[in-house]
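Of the protein chains in this complex, all but one are displayed in their positions.
Then we have subunit A:
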Amino acid sequence: MAAIELETLGKVYPGGVEAVKGVDLAIGDGEFVVLVGPSGCGKSTILRMIAGLERVTHGEIRIGGARVNEREPAERDIAMVFQTYALYPHMSVRQNLAYGLRNRRMPKAEIARRIATAARILQLSDLLDRKPRALSGGQRQRVAMGRAIVREPAAFLFDEPLSNLDAKLRIHMRGEIKQLHRRLGTTSVYVTHDQLEAMTLADRLVVVNGGRIEQQGAPLDLYRHPATTFVAGFLGAPAMNLFDAAVEAGALRVGDAVLASAVAHPGGRVTAGLRPEALRLSPDAGGAFHLDYVEELGGARLLHGRIGGQAMVAQTAVEAPVAERMALATDPADLHLFDPATGRRLG
């Protein structure tokens, strides 16, 4: 186990795409860090540079305190779990697990011991002699994790390991990964574009956007205090409503409607953020909220509509009354205010 430090890490691909732009990140020993961000934001590139699969253009990577920029992937003491699992198709599960260890000339008995341990942890014992072709998606995923575990590496690197699984299995495997981390305590860097997966797994969440770190911190801190409109819109499902508004004498106005009062802001135009569950709606013929359509979630209900011409989504209880026009209110504590020019959080 080891800490991983990234210092002003940058990557320019041949052809000039600047995929990563000066990323500083210190990952503590045993920490589970999730890199999350939209497609193409550079999170895989960061992970692949840590793994040594991609050459570092500038900056430095240290694993366990030692600079590893020039080291081959096999010399970095890391293990990686790929999105497509990348199991060797012609080898049995056992051989898949053993291959990396054999290449390091580990004694046979030690290899057998490690495979037995990993197989027990991951419930692979009955599958050891099968070929990957004869396994289900979830089982292949577990073999891929097994291949990482038997290495007993300083760090696990995961690149969207669950995105090829169906929704139910994904949630199950998410739990298993979490448990595994609790049990082994190995430093882990996990890449995903699924914000829910990110929230549930992370000790620390790192939101990446356009090759830069947008914000990092504990998942709940990011959820409660997003530093930018990007983070605000990215974390949470259904997504936070972000809309143009104005603060006048402590009242948040959208057009003629007042959504909240006693807002701690000197006044002026802002980008306001409100989570759908923070909105309280009540039928009102003169209300500012014009309902477009209703989405049933089973346990709750999403009301899609407009307020002052801007889209707005509210989450309500199933029992709550619904009408074409509704009045809308919220608690000032639930309100997020951002600078409309820079997108940065105000206050």
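Methods note: a contact is a pair of C-beta atoms (placed from the backbone, for glycine too) under 8 Å apart; a residue touches a chain by one contact, two chains touch by 3 or more; residues count from 1.
One rule holds for everything that comes next: contacts and distances are computed from a predicted model.
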item: Which of "Cytochrome b", "RsbT co-antagonist protein RsbR", "ATP-dependent DNA helicase" or "sn-glycerol-3-phosphate transport system permease protein UgpE" matches, in UniProt, the chain that is not displayed; value: "sn-glycerol-3-phosphate transport system permease protein UgpE"
item: Contact residue for the chain not shown (choose from A:A2, A:V20 or A:A79); value: A:A79
item: From A:A2, A:A19, A:V34 or A:A51, residue that would touch the chain that is not displayed; value: A:A51
item: Touch residues of subunit A, complete complex, unshown partner; value: 51-53, 72-74, 78-80, 82-84, 86-90, 99-100, 103-104, 133, 147
